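I am attaching a structure below and will ask some questions about it afterwards.
Omission of a single protein chain aside, the complex is shown with its protein chains in their original locations.
Moving on to chain A:
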Amino acid sequence: MSTGSDGRVWLGTPAFPKAARTALTDTQLRRNLRHATSTIRAKRLQAVEELTDFEALREAGSALKRRTARHLDRYLEQLERSVTDAGGTVHWAADAAEANQIVTRLVRATGEREVVKVKSMATQEIGLNEALAEAGITAYETDLAELIVQLGEDRPSHILVPAIHRNRAEIRDIFQREMGAWGRAAPRDLDDGLESLTEAARQHLREKFLTARVAVSGANFAAADTGTVVVVESEGNGRMCLTLPETLITVMGIEKVVPRFTDLEVFLQLLPRSSTGERMNPYTSTWTGVVAGDGPQAFHLVLLDNGRTDVLKDTVGRQALACIRCSACLNVCPVYERTGGHSYGSVYPGPIGAVLTPQLVGVGQAASLPFASTLCGACYDACPVKINIPEVLTHLRAEVVEGGRQGLRPPTAEAVAMKAAAAVLNSPRLWRMAQRAAAVGGGVVGRGGRVRRLPGPLRGWSNARDTAVPPRESFRDWWRKNREGGG
């Protein structure tokens, strides 16, 4: 499994339809996903419905994110001042390579060769672990699911539950096989009970927490007015990393800034209810710069662009930057539920990945993703910050199509067909002729009023579905004959 130099997309992953075809045959994956997504869907609904003002909260979250995006330059500079005043150091990274260089340099300056990591999408996005490894620095993932992914030389398949595709027996095998090479080995007689697996992870990770001198984290939010950075988690492993080491390096996408500390009131209600279906997550860690004698004595905040300002230019697409990484859209998505996250070929899977990845890497690099949706709208309904994902998907589909038109590629058969269809549909006379031709053609190939096999790209349709032959008389012909006396 090669990770490209650009960590956002996994080079070599086939286009979505092909990757999905493989995933759909994985019965274990299908069962895991069906169980996990239906459980968490029910939990989320319950957690959301018990609040009478949840719609108002969504509206507030959406408005705050829109406002932040409009004035991002101002809030980021304010954040830089606040963090600096509180004793932290702010670094600006234009892209993944620069962010990786900054973090590598900061770790090297401490003289350490190991870092512990808090679960972080931003560092996944830039491929930080791989970049550190090239510099001879080992990064230990401490989130339980990220640990499973790391030990299994695997890829995350869900934003919140990265190892959602693994079952307990597989996890036991991974722990027994790999833990020893990374630190404290798993017990020989490890079984696949939840407590046993958790205990093995606990023992393995505790050693890391107690020896690590440098931690790397992401951030869920950062308040511009106070410089306070926030990490939200369930396990407490993040809290260990954020408090025990001497140096803390946080890599944060620039869109994570919020104007005021008090805005967290909105997001800390929206996030846990939408992601894990809990009223409140178990651990919310906040820190403001450096406090003498308490926690890390050096704090670095790396502000990551990596394509985000380009996304901001797109007035339709920019709403994807409002994402707070709750995963509600993954859990309600009927496509994700069946294909899993790896089919999306990106650290950002599911509906949000389908709108975020193509914008971050360029639509040409992920052209199949905007089409990996039925536009059913379940994601939009579930999104705590009201990202209209179907709207962005159709917008990006047009970008893919129009990008193809501007390029040197000859027009595809689809483009030719769509253009012809538009011309026919724009003329009632041509349209009537086409309808009659379809009825005659259908009558020729159909048996008993049904077509069982269609040619070319339509074969995927007819593999599983019969298609009715169009009736001889269209509605408009019937109307002319019966209601207007015409023919």
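Simple rule for what comes next: a residue touches a chain if its C-beta (ideal position, glycine included) is under 8 Å from a C-beta of that chain, and two chains touch if they have at least 3 such contacts; residues count from 1.
Definition applied: contacts and distances are computed from a predicted model.
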| item | value |
| --- | --- |
| Among "Hydrogenase 2 cytochrome b type component", "Fe-S oxidoreductase", "Ribulose bisphosphate carboxylase small subunit" or "Transport permease protein", the UniProt name of the subunit that does not appear here | "Fe-S oxidoreductase" |
| Residue of A:24, A:51, A:86 or A:445 touching the missing chain in the full complex | A:24 |
| Of A:81, A:239 or A:338, the residue in touch with the unshown chain | A:338 |
| On chain A, residues whose C-beta touches the chain left out of the figure | 16-17, 20-21, 24, 334-335, 338-339, 370-378, 380-381, 394, 397-402, 414-415, 418-419, 421-422, 425-428, 431, 435, 438-439, 450, 452, 457-458, 460-461, 463-468, 470-471, 473-476, 478-480, 483 |
